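Accompanying notes for the structure given below.
Missing here: one protein chain of the complex. Every other protein chain is in place.
By letter and in written order, the chains are A, B and C; residue numbering begins at 1 in each of them.
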Amino acid sequence: MSPVPPVLAMEQVTQAYSHPRTALFRAPGTFTVLDCIDFHVHAGEAVGLVGESGAGKTTLTRILTGMEKPQSGRVLFEGADIWQAGPAERARFRRSVQMVLQNPRSSLDPRMKIGTALLEPMRSLRIDGNHLDRLTEVLGQVGLDTSALERFPHEFSGGQLQRIAIARALMPNPRVLVADEPVSALDVSIQAQVLNLLKDLVRDLGLSLVFIAHDLSVVAYTTHRASVIAGGRIVETGPPVELFTRPKAPQTQNLVSAVLTVNSGLSGNAL
Amino acid sequence: MPVYIARKLAFFLLAVFAASVLIFLLIRGAGGNVAAVILGKDATAEAINALSRQYGLDRPLPVQYFDWIGNLFRGDLGRSFRTNEPVTDLVVSRLSISIPLCLSGLVLGLLIAIPAGTYSALNSDKPVGALIALLSQVGIAVPVFWAGILLSLLFGVRLGWLPTGGWTNWDSNFWGAVRSLVLPVISLGLILGASLTRYVRSAVLDVMNQDYVRTARATGMTRMQALLRVGLRNAALPIATVVGLQIAELIGGTVIIETVFSLPGLSRMILANVAAREVIVVQSTVMLIIVFVMLVNLIVDLLYGVLDPRVRLTR
Amino acid sequence: MSAAATTPVPARPKKRRGRRNLTLTIGLVVTIAFIAMAAVSFFYLPHNPNVPRIPDRLLPAGSPRYLLGTDALGRDIFSQLMVGARTSLMVGAGGALIALVIGTIAGLSAAAFGRIADETISRSADIMLSIPGMVTALVLAATIGSGTLTTILALSAFFTPSFTRVIRSAALSVLQEDFITAARLYARPTWFILLRHVLPNVAGVMIVQFTLYFAAGILTEAGLSYLGVGVTRPSISWGMMLNEAQQQVGISSPLAMWPGLSIVIVVLGLNLLGDGLRDVLDPKLARRTS
Partner (left out) sequence: MSVPNAIEVVDLVVGVDELSAVRGVSFAVPARGRMGLVGESGSGKSMTAMALMGLLPPGWQARGRVLHDGVDLLTLSDKALSSRRGRTISMVFQDPMSSLNPVRRVGDQIADVIHRHMGVTRRAAHAQAIDLMTQMNLPRPEQLARAFPHQISGGQKQRIMIAMALACYPQLIIADEPTTALDVTVQKQVLRLLNAATRERNSALLMITHDLPVIAAMCDTVAVMYAGRIVEHGPVQKVFRTPRHHYTRGLLDSQPTMDNIALDGSSRLHSIPGMVPPLHALPSGCAFHPRCPAATDRCRTSMPEIDATGAACWHPVPVAAPAEAAS
């Protein structure tokens, strides 16, 4: 274990929700969404989280980004519990952990100009400085130019909007980028563009990346280390190459065997 | 389903209770001293006090409220201040006009709206569909009393086929009573039908665009079969909800139509009592109407539960 | 990356723009004419609509000094229609506006402030919805007396729950969008999200609903005044004119024509305007109900 604490971590996080009542004379049951989750990301590291829908990915993301408080367990930013932290530290956490969401059409307010939307995190998090320079810089980093600022979201394609969403997340100069299925709503020919962009950002800016997806190959392309989540538990963690070649947990084996490739299809042994 | 029924029943009871408190407070609170309201501006203080004492209006509000509710449960709607007649007796004969009028209006409205709305939805890109949509727009804009006036002008005055107003009792002349109700029911049904057509049309349009209707057609149903066997059954759910909501409006229409055609129904009685400031009578009869509407809504909700297996089997 | 990445997607040409524009134009013209008629009535009336002139009674439309003739007491019909427009405008718009304000606040609160707030507000709205508006108006008339203000109050009480439901469901669908998640992530408080993100995105729904309830308000007011529990003289309402026409000269009189036609035209105009606006402002809803 390195002496430097991970930039973002969860320790023993458990979260349960209650079912809606289904019978008149029976107490509503609860179900555990996350069960004793340990998860961390170091500075400059890209980690993946793979699982099927309903495995607990969304809840984990919400807890990791401080949007939901875990019922038990701790969320640590640079070694300090964010739910025990003072206002200054909490503000720093908010600035440092940013998110890219799945559906780019939905993640930008249709009534807000791109320029305003990009400045929103700066205003909300009360970050001073020359925002105009920052806007130009960040737009350059995602491959757009400043003519985008005066436009509304409906004037852009899905791929462009996802770049804008990434730009918004970069605005406060974060340390960690949490990307929740950032390419699954995009066309195949656009997915590679966005994946490459995320990879470049990790390399060039020294960002940490938490990449959440249902597709093991996409995670393998983008990250150094990946965890497989199933039924609210992390069942296996390791470098993607290990997960692919020597999966141990049955859930990992399922995910690996679900992967289809063109070559395996052409050789006739895919199904 | 048991949970669903229990929840709907509980809500019904809560709604009736809340509405009764609301009506009670509105009448006691907004109007000031009830006895003063009843006796009018010129009443002396002694007269007001005497009346208050006689009817227990000087007791604390909660006592008066529970007294009123308790009596309602026993079917006692109170007595008129002026004539001292029991309100219950007044109401029953009136209901024999209002309820048939209201329900026939609803049935006629549905008989117009379901075919018209469905037809215009299926032909939404053709002139016929647009025409029906336009007619329904116009129908929505026509005040129900004006429709009543125009109809009685045409069928009553000009053609002389049907009475333009008045009432003969069911017992004394059954067909006369029916004839008296024809024009009122048509006015009510036409106007209700116009607005329901719009809802039916949008519900059918919505359902016919659903994936499962596409599946039905992909497995060999014609457009018409898909509509009749799959579409309407599913469109019934939102339509039932809308009908429930329209009941309240239907009551308003009934009140007006009874006035247009001088039918001695419940609403005419309420209007007369409003004019005469018979506060207690108004309070009780209004409560009766509200319970009726809520009961219809409850039935619609339960019907919804039966129609929709997602509700029936899981909750 | 690619230099062309900021090239905007060209706007898609709108289909069937013609028919939508027609609806909107007719609605707009009728509404403007209606408002103008009401506005002019404050400065100019051909005759005093409340002063009887028995010698001139029951003149037909097109009489020398009376454009649409006179009623049974010799009062000018056209002047009465103008003042009636004023009443319809005030009562309809007033009732709808109060309902809009309260309904928006209640609807946004129900959508944004958790399950308990939602249940309380939604169930209260459900209860109020099952109290017929006419009944509310009657009770108010019985207790505080009829008049313009009572009518506005009754209308707003009647419309508020429906407004609340519409705004709530519109707000709920906006709140599900990812840009709300993003705003929460960078710590925008709920009130800010409601004002800056939700309100602009439900504004279209609000305008459309306001127009439709404005129309419904005119209809309901006419009904109440027809029953004699709405506005009272010296205010004049189209519903009241119909009532007087029927009582004074019987239904066969042409007097019953003008106010009825006025109501139909104005209400139809407002509804067309609402539908036209819905196509422009609220495409999601338009697909469902057009």
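The definition used in the following text is that a residue touches a chain if its C-beta (ideal position, glycine included) is under 8 Å from a C-beta of that chain, and two chains touch if they have at least 3 such contacts.
These figures come from a predicted structure and were not determined experimentally.
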{"item": "Residue in contact with the excluded chain [from B:Q210, B:T241 or B:S262]", "value": "B:Q210"}
{"item": "Among B:V92, B:V157 or B:A218, the residue in touch with the chain that has been omitted", "value": "B:A218"}
{"item": "Per the touch definition above, residue among B:D42, B:D125 or B:D171 touching the missing chain", "value": "B:D125"}
{"item": "For subunit A, residues in touch with the removed chain", "value": "46, 52-53, 157-160, 187-193, 195-196, 199, 214-215, 217-218, 220-224, 239-241, 244-245, 254-255, 257-266, 270-271"}
{"item": "Residue numbers in subunit B that touch the chain omitted from display", "value": "124-125, 210-212, 214-223, 225, 230, 233-234, 307-310, 313-314"}
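In this section, only the chains that are shown with their structure count from here on.
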{"item": "Geometric centre: closest chain by C-alpha means", "value": "C"}
{"item": "Residue list for subunit A, restricted to those that touch at least two other chains", "value": "none"}
{"item": "Interface hub residues of subunit C, defined as touching at least two other chains", "value": "none"}
{"item": "Subunit C-facing residues of subunit A, complex", "value": "65, 67, 94, 98-99, 101-103, 106-112, 117, 120-121, 124-125, 143-145, 147-148, 151, 154-157, 160, 163, 165, 168, 172, 193, 197"}
{"item": "Residues on subunit C engaged by subunit A in the complex (per definition of touch)", "value": "1-2, 5-6, 8-9, 11, 177-179, 181-188, 192, 197, 200-201"}
{"item": "Residue ranges of subunit C in contact with subunit B within the complex", "value": "123-124, 126-127, 129-135, 138-144, 215, 219-220, 222-223, 226-229, 239, 242, 246, 251-252, 256, 260, 263-265, 267-268, 271-272, 275, 288-290"}
